[in-house]
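If you scroll down you'll find the structure; I have some questions about it.
For this view, one protein chain was removed and the others were kept in their places.
Let's turn to subunit A:
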């Protein structure tokens, strides 16, 4: 029987020509592609949880040899039903560190560098260094943050055309129970996370008066204990959803209240589910979604096959149903659209720049008391941070933005309908 080399299965689609209608733009079959994946292509995986473990394994077994992973969590017993790189003895250890070493042990020649910490603590340059960033996250906020960071790398010419070399592809997955999604974001080309924010419905919040006056369900009793009783009884201490004593307190108080109102069904499991906002998760859905994402990483890196265009929804509860849909970019997206173009000298101060922006026609005469940020750096803010950031107004752009080149700023003003994106060409 023909065995081939270790990467034979992937190499078949990389070294052999494909049908042009079904491969990516500019695909050139080559036996150099496997070596490219092994040693040159740099991939960052964000999150080493349910999706992250799967993604790391998937990418390693597609031949990617340079992977880094970042995660701020430590391993918990409740992870073990799906986060297959972890064992009971690893409980309490950093997820990124354990996951990286398990992959390296099993997949020879694959380097996985772990980062145990928050994504916000890494500078933008860290993220710029990867060819593709893959997201295995469970929070909308973290997705929005990394999306803004990736979009801040975008550069456009004066006509608003994207400089393709500045596009940082993101591949994003998410699951809940038997459902999930996988998507590919090419900032500036396909819709970014902010273009399709409506995909994430707001969480159900109960009116406080229901909690305080007319509780009807066990969840009302739990939210009352969590949101109303705790701050009243513990002015100094914030409720910590990971603190066993706090959870126990919440369980007792909610049980007491339920009893008082004749409501049944408060259990510790429900208390945890409500206050920690636990998303149910199973191994199989994570495996499916992560693998669909990893396949897209391979396609984006090599163009070996037409890419997913651009969002796949997965529903496994009633049969298996998927829907792959081409979402459209929001041309006015505050995060990924080019917005206003200005060429300025690096000696111009932030204060003067703000004046120039306020008279720009696209500012609609509505920029009077703006807040200005660069990626995730706050340059000048209204409100409580105004005093602290005021000295920046007299600093030069060269100092504030770290030299010359193209820089993307976000300008907010209460009077603006949305964030205004300003693309600066900072010249000496």
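Here is the rule we use: contacts are C-beta pairs under 8 Å (C-beta built on N, C-alpha and C of every residue); 3 or more make two chains touch, one makes a residue touch a chain; residues count from 1.
Going forward, contacts and distances are computed from a predicted model.
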_Missing chain, UniProt name, options "Anaphase-promoting complex subunit 2", "RBR-type E3 ubiquitin transferase", "NEDD8-activating enzyme E1 regulatory subunit" or "Trafficking protein particle complex subunit": which is it?_
"NEDD8-activating enzyme E1 regulatory subunit"
*asked:* Can you tell me which of A:74, A:111 or A:305 touches the chain that was removed from the display?
replied: A:305
*Which of A:82, A:143, A:246 or A:329 sits in contact with the chain that's absent?*
A:82
*Candidate in contact with the missing chain, chosen from A:41, A:192, A:225 or A:294*: A:294
_List every residue of subunit A that touches the chain not included in the displayed model._
2-10, 12-13, 15-22, 54, 57-58, 61-63, 77-78, 80-82, 84, 87-88, 106-108, 177-178, 182, 210, 214-217, 220, 261-263, 269, 272-273, 278-285, 287-288, 290-292, 294-296, 298, 305-306, 308, 312, 316-322, 324
